[in-house]
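Input: a single structure, listed below in structure tokens.
Left out: one protein chain. Kept in place: all the others.
Think of it as A and B in the order they're written, each chain with its own count starting at 1.
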């Protein structure tokens, strides 16, 4: 083992089987801190299962996950969030019966009893939510119930919820999935901006064009494990990647 | 930039002016209703009416207690009679066997019920949806078996008598318990309200909407559910303890009846589980109907049919409850008032304008 990078997220020999299928198979991945990391791979290559293991949504069969040098393998998802690792879901998930603002009031990193018993709509938090909404470009919708939003707006709202939990590392599962091209450009610019402010990103994405322009570091998954990694250019030139995508 | 047509389609719904009148109206109505409730014992000295009033307050307290779990988290417990029965029996046993004063027995037994609810909650809250409902039913069935069989302590099937706490006439007895119940109900409503507006409550409501997503945003879901589960048991147990003191005669079949649990669900759903006063309104409707059925048809099986039909109707046609439905009616036919969510939207808009020049978000500290 080399010395642990204290600001990074890493998985070592992570495995997870469902029945007889090894969805994640001895996967070791180091994400580059401060950069935009991307995970790509064919459908069913275990990307989402891998993320679910990393964020504690699924308990891996073996292997370990560390965040800033601290082991988080058996930690619950909510604890992992409070340690600074936020995530979005592949199928956009928001709280449909809450207003846009309320959606952003759910995440709480501070768990003191005083904070928890304090008013949910307290001025400072509502202001912070409002500023995020402005930045995402959906602040005019603050009082609308989330179920009344368009899909693109819901996508932005979900991102807002993740950002409200103040994560140092943001995992986004298909941020461009099902979104129109102009909104993809908007989200892409936003990610770059947020990254420039110091947040590390891990983006799972099928849109190759987006991955290649957006990311600094790409990890390619196939059959439950990373088969290649490097800069977008390096990965594109790797014959194993072509093989995985085109099939044998 | 996202284009405007993509983002603007819902904006019309968000923009609306604040409307302070409903809020004042609400506070006024609330005060008037409270005064009406509190003066009820003076308006009548008919024992029957008074005891019906106490019964309804008991229902209201149970249903509001139930709503700590049902309303916030959306977990429907059909077995909440377990905590009502436990509270009643615990109070009775503490008075008869340990010679405790009634108030001490009441509080201690509610606390004891809360303690018992901890392991039950730990087991039950591991599953969701239907399995959770089933576990809650199972718990009340176990208690029924135990309390019927364990005659040495519980009096078994022949029941348990609780000595009167107050040496007064029947009517006065009812009056005292009317106010005791009203006080307990006020306390319970206050706690529910406090949670409803808190961050903790926001997390709970997120669980009701999408539990996994709430966890992924850092809400400690399991602990949160357990806290409200225990609180719920506490207040339902308190209702049971008061019932033991008031009614003075406990029977396991009545205390641990699934039907009583079904009443709680029905009352809360009927009024509206998202609403502070939903369960109280439901208790009023169900309580009056139950009493009416009893006096009109006697003790037939009709009340089962009526309860079943009403529950089915609510589940099928009014799962949101009466209060949201009434609010909808008011909005459609009433003055051009705005809903609560639109009020808060308006308020927010104002606030944002005021604080427009605040620093950028994301400058992490």
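Just so it is clear, a contact is a pair of C-beta atoms (placed from the backbone, for glycine too) under 8 Å apart; a residue touches a chain by one contact, two chains touch by 3 or more.
Note that in this section contacts and distances are computed from a predicted model.
Asker: For the chain that is missing from this picture, which UniProt protein name fits: "Branched-chain amino acid ABC transporter permease", "Sigma-B regulation protein RsbQ", "4-hydroxybenzoyl-CoA reductase subunit alpha" or "Oxidoreductase"?
Answerer: The record for the missing subunit names the protein "Branched-chain amino acid ABC transporter permease".
Asker: If I'm reading the header right, one chain is hidden. Which shown chains does it touch across the whole complex?
Answerer: Contacts of the unshown chain, counting the full complex: B.
Asker: Can you work out which residue in B:54, B:78, B:95 or B:184 touches the chain that's missing from view?
Answerer: Within the whole complex, the residue contacting the unshown chain is B:78.
Asker: Out of B:49, B:226, B:259 or B:288, which touches the unshown chain?
Answerer: Here the residue in touch with the unshown chain is B:259.
Asker: I need the residue numbers on subunit B that touch the omitted chain, in ascending order.
Answerer: Within subunit B, the residues touching the omitted chain are 74, 76, 78, 123-124, 126-131, 133-135, 137-139, 141-142, 145, 148-149, 258-259, 262, 265, 269, 300-309, 311-312, 315-316, 319.
Heads up, the rule we're going with is that only the chains that are shown with their structure count from here on.
Asker: Residues of subunit B touching subunit A in their complex?
Answerer: 1-3, 6-11, 13-16, 194, 197-203, 205-206, 209-210, 212-222, 341-342, 344-346, 348-349, 351-352, 355, 358, 360-364
Asker: If you look only at subunit A, which of its residues touch subunit B in the complex?
Answerer: Going through subunit A, the ones touching subunit B are 55, 57, 76-79, 81-82, 86-87, 89, 93-102, 105-109, 111, 115-121, 123, 126-128, 130-132, 134-135, 137-145, 148-150, 152-153, 156, 161-166, 180, 182-183, 185-186, 194, 197-198.
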